[in-house]
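Excluded from the complex is one protein chain; the other protein chains are retained at their positions.
First chain written, first letter: the chains are A, B and C, and each begins at residue 1.
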């Protein structure tokens, strides 16, 4: 491939090459530079989350208010640079802006700018914590990502069953909460049905804060049933996910003839009937 | 099939056809109209549950008392229409009346009518929450229902083992509760054996409200044993259900040519290469 | 077999036959009479446990003191009859007396007799709760017992692994408790290392009473680690028992040639090489 040594073309080529390189660094994770960019970004995100956290501690927020402000503006500047960079080098900038990560990136810098204009928007800073989710991008390394994908596949594959389970649990808590309101009604804690449902959730999930506890004998008996139920049915989501993980985990053998994968013990492809020779594996 | 154009016959036929159509809509979930009927009903049920819930919140119950009353009467009227409809189109009305759903349907409208006659029956409204169970009917759609049935089959298949487990847990709590009553007896919390059994259930299920806690050293040692026991034996129901789900999950198809069984999605026997025809299953 | 019609022999024969019949009824569960005997005994045991429980409730214990006493003496009399019966019909009475059930049976009647002689032995009545364990004898019915035995086999097979796990958990709680004592030492709750170990057990088993909670920042950080550890490692006993149950559950095929059992998919016995014919299963 020959390149015409026209000045303009050359400039465009370099620019394109630069854009392509930057794209690999900013959006990719496979090259060394891309990995380093991600690690720097990861540390910046963790630092910004730490700043938000420590700023909220009363004694520190006041004492180091000035330092936190400087850090905050520096981090916002760096994240703004990142955002503009991503916008410029993205092949489809608009698609990036309205993508999940584009919105998160914007939300992570917006609050600071808004707090310069308005007062009281300070707490929107917590949105930056969304950026923590980007931590997982660094996990997208060879082996790690494989494990993460298997976990997500297992959760996805069992999503229906777990939804059915959770809807059942919620229906039970509404039912139990309403009965408990009738039983304990008038007591100091169980002042309304939503309040009693909150208690039922605290109990069935075995959290058991103890801020609301049944006082009557009948309430304690019902409470005991709910506890034992919660203790026993936790087996359901566990069983579902275990089976899904087990299925995904099973060693498979790819058929050279079609897209199908068979169990490693198969002699014939279960899709097209291709016969493996004994020596092949 | 010819239809005699006699007026009466025609009328009966139309009536029967209407009844059959209505039956498909009201009791079925497969047709579009039946699905829509179920969705409307689902929303009505959720609204009525929400009304009962919000009415119980002290500040709202008083402020919007009139609005809640109007909503309540409207919903009761709609549920009454549904009940009468089901009664009319059911081929065996009596069977419906005494069926599980028939009783639930009646219980969901009865309290409001009773509250018109008597005062103080208001709390029977909570019975309407039974209707929430009808939420599952909408889950009876193609894919969803399959998952729900597998979950129920797993629970049913392991019902014996889980009963044995729960009876054992209850026996342990009675035993531990009685010992704890002797150890902590006279302390402010452990005033009787049933009270101590309640504590044992709270502890072994790892709920841990904290309303009753052992005060003596011996009580704390026994308590620690109960906690560790509860922490370890939760593995039993989990293991039982996982194994059952795993068994149910392995839907197998027997090869008519050899002793081998293949996964139900296979087109060819993985042992001898026998080809299933697509129409066979 | 001819029976000599001598009076004495006949008497002995009848006596022996009666003893044998009684043995089948009292110790067996397979005959109808044996089953009925067990059910009557089960209800007597449950009643006696209930009496002990209700007697401990302050308001009832005083009000119905006389009724409880009558019931108590009646039950003790019946259990005494049962004990003497078992002693008489047992082929090896001494073996029964020193067996597990023999001791339990004696302990369940002894306290009442002792309370007649001495005062203050009343609480020994709780020993009767041991009799609750006999509840499982009725579970020894055809199907039920099979399930119970599989559960026990799974627990037995994984006993080593679960012991290793529990010893590790205890070592962690001792370690964490000691560190927590140093961190929170001097605070109102963490007054000694054993006390701190109790807190560590409450936390790692996710019971979380809340009677002892860390007050310092360092204590809360350590506490968070312990919680997450407890939340994650509960997977270990669960995994162990699931795998054991799964192994026990696997459908096996018995070899007609040797004592070995093979997986149902095997073509040859894995022990002696016996070849199954394709048509056999």
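We adopt the following convention: contacts are C-beta pairs under 8 Å (C-beta built on N, C-alpha and C of every residue); 3 or more make two chains touch, one makes a residue touch a chain.
Treat the numbers as computed from the prediction; the structure is a model and nothing was measured.
Contact with the chain that does not appear here is found for just one residue of A:37, A:79, A:96 or A:198, A:198.
Where subunit B meets the chain that is not shown, the touching residues are 206-210, 238, 242. By the touch criterion stated above, the residues of subunit A touching the omitted chain are 49, 52-54, 56-58, 123, 126, 129-130, 132-133, 135-136, 139, 143-144, 147-148, 150-151, 154-155, 162, 165-166, 169-170, 194, 198, 201-202, 204-211, 230, 234, 237-238, 240-242, 244-246, 249, 265, 267, 276, 278, 281.
Residues 160-161, 164-165, 167-168, 171, 174-175, 178-179, 181-182, 185, 191-195, 197, 203, 206-210, 213, 217, 220, 223-224, 227-228, 230-232, 234-236, 238-240, 242-243, 246-247, 262-263, 265-273, 275 of subunit C touch the missing chain (whole complex, contact as defined above).
Just so we're on the same page, only the chains that are shown with their structure count from here on.
One simple way to say how far apart two chains are is to compare their mean CA positions; for subunit A and subunit B this gives 31 Å. Mean C-alpha position of subunit A lies 44 Å from that of subunit C. Multi-chain contact residues of subunit C, defined as those touching 2 or more other chains: 206-210, 238, 242.
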